[in-house]
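Let me begin by presenting the structure, written as structure tokens, before commenting on it.
Only a single protein chain was left out; the remaining protein chains are all shown in position.
Take a look at chain A:
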Amino acid sequence: MELANLSVLLVWGAATALAVALIAFSIDLSRLSGARVEARDATRERVAVAAGGVADAPRDGTPEDGAPGPVNRRYAGVGMSVTWLAAVLLLVAIVLRGIAAGRTPWANMYEFTLVGAFVAVAVFAIVSTRRDVRFLGAFVTFLGTLFLVTAQTRFFVEATGVQPALQKYWLVIHVGVAIVATGIFTVAFVTSVLQLLRDARDNGSPVLGSARWGWLDHTPAPAALESLSFRLNAVAFVLWTFTIIGGAIWAEDAWGRYWGWDPKEVWSFIVWVVYAAYLHARTTRGWSGTRAAWFVVAGYACVLFNFTGVNLIFNGKHSYSGL
């Protein structure tokens, strides 16, 4: 069990790295907030001078307006590097776990959580090489840390083989795709939450309007967040559709029916329908934008429940958590 122990240590290492990245990203956000306050004060003064009276600067959400030079985002850079480190540590931990158990390393809840956290972190890291999504960092690393710590303390089971019903290549495909979808849904969820926060701030929410939330002005406009979230959700939705089809094919062989409204099947269906509703809402007049983002929040809540609640509360055929 040498390898298995090493794997556990590496997971702790990855969790620590993610926590460090979380701190770095948070410092970055708070600095952005500070910068925003200065920028706003500068704008206010200018407007006051120009109008010759007391006038509040319109919040237009553009940080460049009167900003005193670009903000130093060194901490975001640190966060990014440590995030990469965490991803690598986690990947090695997962591979070692697989070797120790002698099979694909995603057959129970513990392993599913590890891989799901890895995908979320990796999707974030990979997207960040193509566009500036550093504003997502604090949230993704927060969820990643949370997932890993929960896995280590609540879901842990020893590495070992699996029962006959799980011995099929579908374990690799169906569960693997489900985890990837979950990881992408996670990043999309974070994006939609930011969209909602930013939208509320732009629309003068008293709570979110305070200086502490100033970093929100450095996120892209709600429309851009919406479209990023949509693109991620679209990919994850297709993968989720595949997960359900693959699961049904597997169930046909393993349980003698392709669909039987087992709790896990029910909740996978609910997740699918909620995201389908989201896709419709986006194109329905009066439901796009903010309202559609709430569907993402609801959909992700269902994803999480499907993964935790259904495994731990209900007694279905999917009782493979090993707990």
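Assume a contact is a pair of C-beta atoms (placed from the backbone, for glycine too) under 8 Å apart; a residue touches a chain by one contact, two chains touch by 3 or more; residues count from 1.
Rule of thumb we're sticking to: contacts and distances are computed from a predicted model.
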Undepicted complex member, UniProt protein name, chosen from "Cytochrome c biogenesis protein", "Fe-S cluster assembly protein SufB", "Exodeoxyribonuclease 7 small subunit" or "Recombination protein RecR": "Cytochrome c biogenesis protein"
Option touching the unshown chain, where A:Ile126, A:Val172 or A:Val238 are the choices: A:Val238
Among A:Leu3, A:Val78 or A:Val266, the residue in touch with the chain that has been omitted: A:Val266
Which of A:Ile99, A:Val149 or A:Ala224 contacts the chain that the document leaves out: A:Ala224
Absent chain, residues of chain A that touch it: 1, 61-64, 130-132, 158-161, 163-165, 167-168, 195, 199, 202-203, 220-228, 230-231, 234, 237-238, 241-242, 245, 248-249, 252-254, 256-263, 266-267, 269-270, 273-274, 276-277, 280-291, 302, 310, 314
